[in-house]
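Missing here: one protein chain of the complex. Every other protein chain is in place.
Our next item is chain A:
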Amino acid sequence: MNTVPLKLENIAKSFGQNLVLKDVSIELNRGEVLGILGENGAGKSTLLKIINGVYEASRGIVEIEGHRFEKVTPELAKAHGVAMIPQEFNLVPTLSVFENVFLGRELRHPITKLLDKRSMRQKTAEVLTELEANLDPDATIETLSVAQKQMVEVAKILIFDARIVIMDEPTTVLTDKEVAVLFRVVESLKAKGVTLLFISHKLKEIKSMCDRLLILRDGEPVYFDAVSALSEHDMAVRMVGRELNQIYPAKNEDIGEVALEINELSDTQNRVKDVSLQVRRGEVLGLAGLIGSGRTEIAECIFGLRKCQFTSFKKDGADIRVKSPKDAFNLNIALLSEDRQGAGLVMNFDLPQNITLVSLKKYLKPLIDHKKALDVAGQYKGEFSIKSDSLTMEVGRLSGGNQQKVYLAKLMDTNPDVLILDEPTRGIDVNAKKEIYHFVNELTQKGIAVLLISSELEEIIGLSHRVIVMREARQVAELSGSDINEEKIMYYAAGVNQDSAEETLSGAIA
């Protein structure tokens, strides 16, 4: 078999008018690991989805093992040995490990035609041993940890003899030890001649695991060559394509009175323990920390979505109680959730319907004044430069960045003076990010207090006046001035010694 396992010719993809992939051409060898790097929205996931048949390419040809396709379907991809370990697992939680491994391709007894559970169990056990995963084939999926679930996904792939394996950020959910196991799995797959495509934000992993590297920037391939030719710093520069600090405006210097103050905040589920913070008017307080360190939960407490206790909770010096989002909005506190589609916007509502959803009272006289809502939406569209064909289109059809702007407009229409932003730029393109950063800056100049939660360190550093670092539900540091840098934040967030913090960090510039 000397055919090329995977070849892409001039692949392009657009969603509506939005061109998300431009002219990607690559050719891979057997037993090779290709790293794919790019910022959020650079087109990485789209590319993978074209290869495994979830999306149809707008242009170009996908060649798998010598078969040329203009359109790959999920079935075709599977039939030609393409398998994907998704970020979100496709496992049935109520079934056991071996039942999931063989789901849809169950082995049957040759005579009775009933399920051959014994063989399935045995084969699953063999593969799990190979993976050094100490897992019972009969364990129910819902009892497993995230890493164990991932091992089940890998086992699925191994059993069905995949020849092209796609891994979409497989290490984000794993501990160091589990990552080491995964790396060994990758090595053994390589030895078997399997071709791997590996997406990661961690440059260090890419460097140590991959043979070649594809860097995408705004949908365009800007690098496709050996990994060894680039340093980690070069990778970062090529990925972003400019000096990194350029997109942040100068921080507001006019800091006012304390707008929000909360002392010894704890929630009832031990996700937040004894956190005290205050934000001043015109100030951006960054909340840094790893995923799961309690940042979002603090926001939920303040916004009345989570049961919590505290010794004092004050806004503008007066004691307050927030039992529901309604209380929060009444006190001019607004929260931009990290889950734009699940908690932010009604996807089948148009722009004015979404923007006025919280502030609808302003538009009642006593029936809804649709004209006024439309006018106001038009103003926000201009102010935030929201790109939409019309105001009355459903926001589900807008790009992520434009949706985020509509979400911001919706909150701004409630006239907040304390604004909590949870991952405000997740999944949106660089330009929209820049616009949102400038917008946040404008808000602080107007005296609005901002609480910024972000997993992107750069964003925290670029915008915050002060930073509280969270680790395992507790605040472990408060940084200000020149102490706000990547080394310090990672040092406290990861809770390790300085050296390894720097190491982790150099791998996490993305």
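Everything that follows uses one rule, which is that a residue touches a chain if its C-beta (ideal position, glycine included) is under 8 Å from a C-beta of that chain, and two chains touch if they have at least 3 such contacts; residues count from 1.
The definition used in the following text is that contacts and distances are computed from a predicted model.
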{"item": "Chain not present in the shown complex, as UniProt names it (candidates \"Ribose ABC transporter permease\", \"(2Fe-2S) ferredoxin\", \"Zinc protease M16-like protein\" or \"DNA polymerase Y family protein\")", "value": "\"Ribose ABC transporter permease\""}
{"item": "Full-complex contact with the absent chain, from A:Leu345, A:Ile436 or A:Met490", "value": "A:Leu345"}
{"item": "Touching the absent chain when the full complex is considered, from A:His109, A:His233, A:Lys326 or A:His438", "value": "A:Lys326"}
{"item": "Chain not shown, touching residues in chain A", "value": "305, 324-326, 328-329, 335, 337, 339, 342-349, 353, 357-358, 360-361, 364, 366-368, 370, 390, 410"}
